[in-house]
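Take a look at this one; I'll ask things after.
Removed from the display is one protein chain of the complex; every other protein chain stays in position.
Right, subunit A next:
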Amino acid sequence: MSNQLLYYSPIETAINRIESLLEDPLESKISRRSIALLLLQKDPVLRSQLQEKTYFSEIERIVADTEAYFSESLSSVIAESRHKRAMAIEQDITIQPQQQRAFKNEWLHKLTVHPVTGVPILALVLYYGVYQFVGVFGGGTLVDGIEGFFESHINPFVNTIVAAIFPWQVIQDLFANDYGIITLGIRYAVAIVLPVVATFFLMFSLLEDSGYLPRLSLLIDRFFKTIGLSGRSIIPLILGLGCGTMATLVTRTLESKRERIIATLLLALTIPCSAQLGVILGLLSQEPTALLVWATVMVAIFLGIGFLAGKIVPGNASCFYMEIPPLRLPRPQAILTKTYVRLKWYFGEILPLFIFASILIWAGKLTGLFDVLVRGLEPVMLWLGLPKEAAPTFLYGFFRRDYGAAGMFDLHSSGILAGQQLVVAAVTLTLFIPCVAQLQFMFKERGVKKTIAIAIFVVFFAFSLGYLLNQLLTIMELSF
């Protein structure tokens, strides 16, 4: 074959020797030459596959013999030959400008990654993109509008209709009144979660397609090193602001097991998902001090836990290497499609769950089981300085994070949760156990033992911190 790449002769000899050792016919879909090269590069998967073979020791000897010829590792010698060839081909078939190749918007790239300018840019993105757009506009304006419409028009209407059709209180409660499928389940989904998630996904798609996220990784890498993570892990963590479940799956892109564990823990503990974030921003933005306390506590915990985890979880910090794609002007159509598809999925996912939750609450109330659980949580609420009416919210919160957040919104608008209690509830709910779906993915990705350990830690930590925060705020006499 004319396109065959030839390596240094000791390597070619070794390839030939290994090829002749491999049995006939070959099980693999790839060539013997390729297998020989993989073995020379000490490919772990192939080695473990061939471990049992009688000729494995012979291969080991050939590899060792060949290694003796070079001062560098065989992997780098082989990689170098390929690289040279690849570069030679590129040289031959491309016409390139003589001057330094520079991205057209190099200056913009530099602005986003240089700490002096990058941090203010990040602050701007967070302030306008997340706080103003998702929190104030999505979680405030839109939620208030749709929610108000539900409260003033749809709910009374549904209550009357249902009361007219079903004479029995039990059935009425299933569809309407305080915990009905329509008045609670659908209202939560449409009025509270939908506007928040829609604005978040829109903003997120915009950031994704512009190429800003990898630059954020670069900017934050140094800073993340101290907590045992590489800049690469910013992507799953930011994805976690969209949906913790997805983010847990994306931790796969991290190089070391250690990084994956730390990222999973941080996702489960400190990163609020989009619905939670939006509702919390919407609620707390009326009280800037409250928002500041919440944000400070979350950042402090993120750093503190990250730092401790970085010390405790065994392994070495991996070095950071990532493709930096060019900054691109996002295409509106691509953004809208992406937002629409995500939203459709999200909504399709949560609507049945919210309806199911309403039914569950209804059934729980009917059988008294719900009351038992709520009563069990009530002392915990009082311990946190929260009204006992907050107990159901925590119960929902486990079922779906967004459901719990929506419940908190409800408590606040009915005047039950205010000031200090709101901050404590927001912090505790953010830290509290991830939703069932995220937990399921943690099991899948991290295994049973690690997941249970993380879950127990998270529950314990959330309530303890809530307690401490409540005490601290009382002592400091901060008023909101």
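Throughout what follows, contacts are C-beta pairs under 8 Å (C-beta built on N, C-alpha and C of every residue); 3 or more make two chains touch, one makes a residue touch a chain; residues count from 1.
Here is the rule we use: contacts and distances are computed from a predicted model.
*Asks:* Missing chain, UniProt name, options "Small GTP-binding protein domain protein", "NurA domain-containing protein", "Acyl carrier protein" or "FtsX-like permease family protein": which is it?
*Replies:* Its UniProt record gives the name "Small GTP-binding protein domain protein".
*Asks:* Have a look at A:E58, A:E72 or A:E90 and name the one touching the chain we're not showing.
*Replies:* Touches the omitted chain: A:E90.
*Asks:* So which of A:Y127, A:W345 or A:F460 would be touching the chain we can't see?
*Replies:* Once the missing chain is taken into account, the touching residue is A:W345.
*Asks:* Among A:V45, A:V116, A:V448 or A:M476, choose the residue that contacts the chain missing from this document, as touch is defined above.
*Replies:* Of all options in A:V45, A:V116, A:V448 or A:M476, contact with the hidden chain holds for A:V45.
*Asks:* At which residues does subunit A meet the chain that is not included here?
*Replies:* Subunit A touches the missing chain through residues 1-5, 28-31, 33-34, 37-38, 41, 43, 45, 75, 79, 82-83, 85-87, 89-97, 101, 103-104, 208-211, 213-214, 232, 235, 239, 242-243, 246-247, 249-250, 252-255, 322-323, 325-326, 328, 330-331, 334, 337-338, 341-342, 345-346, 348-349.
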